[in-house]
Structures are given as C-alpha cells and as structure tokens.
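Each remark here refers to the structure printed beneath this line.
The other protein chains are all here in position, but one chain of the complex has been omitted.
Showing chain A:
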Amino acid sequence: MTVDAVRTHGLAKRFGRQVAVAGVDLTVPAGSFAGLVGPNGAGKTTTLSMITGLLRPDGGGAEVAGFNVWRDPVEVKARIGVLPEGLRLFERLSGRELLIYNGRLRGLPRAEVAGRAEELLRVMDLTEAADKLVVDYSTGMRKKIGLAAALLHNPSVLFLDEPFEGVDPVSANTLTEVLRRFTASGSTVIFSSHVMDLVERLCDWVSVMAGGHIVAQGPLDEVRAGRSLNQAFLDLVGGGSRDSGDEGLSWLGAQR
C-alpha cells in the first residue's frame, strides 16, 4: 500500500470564540487531483494553512507523504509547493527575479534555476511581463507567477488555495494544462474552490467541507453518486432545500 499524499487526524483550530476547523480528517491519496470544496467560511483555507505549516493547529496532526508536518519540517517542506489565497508575493521583485529567488532559496544552483524559470515563464505566457515588478501584475498574472514559484522545485504535493479565482478563461486553461501534466507524472494536487463545475471537470478525488468538518470524501464518482457535483454539494451542506427567495425581494425585476 502506498503512503497517502496527505493525511490529517482531528485537525482543529479556533480563533477566539469562533471554531474555524473542528477536527478534520482529510485524506488524499498520492497521485490524485483532489478538490477541497465547501461554502465560504467552511474552514478550507485554515485547513490548508495548517497542513502547509503556516498556521499552528490547536489540536490534531497532519502528515504529508508520511512525514509529520510539525515534527519533520525538513522532509515536509522539501516536498510541498504552496500557493495561498490572497497572500502577497515579494512585490518589488520582477517575475523572473521572484522565481530565481525562490529556487535559490531552496538551494538549487543558479544556472539550473534560471533555466527552469525561463521555461515556466514561457509555459505560463509571462515571458513579456517577466521583467515587470510583481506589484504591477494583474490577478491572473499573480496566480500564474505564484504557481510557477510553487512548481519550481518540483514538489511532490502541491497545495493551491482558490487558484482560479479572478483568473481569466485563457489563463485558467493554461493553469489547468500545467496541473494536469503535473498530476499525470504521479504528483499530487490539492486545491480548494467553490466552483463545482471546475472541480467536477478536473478532479478525481473530492473532499467536501462544511462548518469546519469533512462531510464527505472519496473518489469523485462516489461522492456525487449519480448526481451532478453541484447537486451533491448542495445536498451535503444543506443548501438545496432553502427557498430561493420567493417571499422576499418581490420588488426585484418588477415593473419600473
């Protein structure tokens, strides 16, 4: 039996009185293209931050490729690539400088890094903007350069928080192509999203979060069980039966 790419048990975090993550047991088999879906505030970002070692959990533990995130940081950090949501990059470096900085920080030789950076910039269609400062990049360009930086050291597990938010269709297509190729080689991608169509199209493994818990998890077909993923999701998180606003908002769309 192969080791799971990610496995957490009872992972928990509270901010003050508010419980953000209430005991998450997330499992992602190695080599899968996994989607972590859930409504806003379900605890997706908090969970990913704890697994990548950026946030200290209040309880429970997390393993990446069999190594404990908090006890074996050397092994874990060498294996993961991360693209958090909304967090900044080193804004005053150019796109190329950012990639080279990242690679060299991880101890890759300069010439090797320069070569990889050049290739990544080309694939991401950023060659023209390579010498502009990241602070001047658009949202889509940021996501692409962030992904390039996360891929540069050839990680075996890639964590992406809302990688497609604010990205135009062309760039999104580029991103998915790169990610598909990445998982085809046996590496693992875990990304959070609330765009069900996208998850349905890309993923072979789905974990559904709601209210700080995992409410369903498994291969895509098993989770959706004949329904569309969107319907399955609404059924799971309990949003399907809610009235669609027939009683309120009567003025909306009325004759002006």
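In the analysis below, a contact is a pair of C-beta atoms (placed from the backbone, for glycine too) under 8 Å apart; a residue touches a chain by one contact, two chains touch by 3 or more; residues count from 1.
In the analysis below, contacts and distances are computed from a predicted model.
Colleague: For the complex's missing chain, which UniProt name, "PadR family transcriptional regulator", "ABC-2 type transport system permease protein", "Thiamine pyrophosphate-dependent enzyme" or "Tryptophan synthase beta chain"?
Modeller: "ABC-2 type transport system permease protein"
Colleague: Have a look at A:G10, A:G23 or A:G53 and name the one touching the chain we're not showing.
Modeller: Going through A:G10, A:G23 or A:G53 one by one, A:G53 is the residue touching the chain not shown.
Colleague: Out of A:T8, A:T47, A:S94 or A:T174, which is the one that touches the chain we can't see?
Modeller: A:S94
Colleague: If the hidden chain were put back, which residues of chain A would touch it?
Modeller: 52-56, 73-74, 76-78, 80, 82, 84, 87-94, 96-97, 100-102, 104-107, 109-110, 131-133, 135-136, 138, 149
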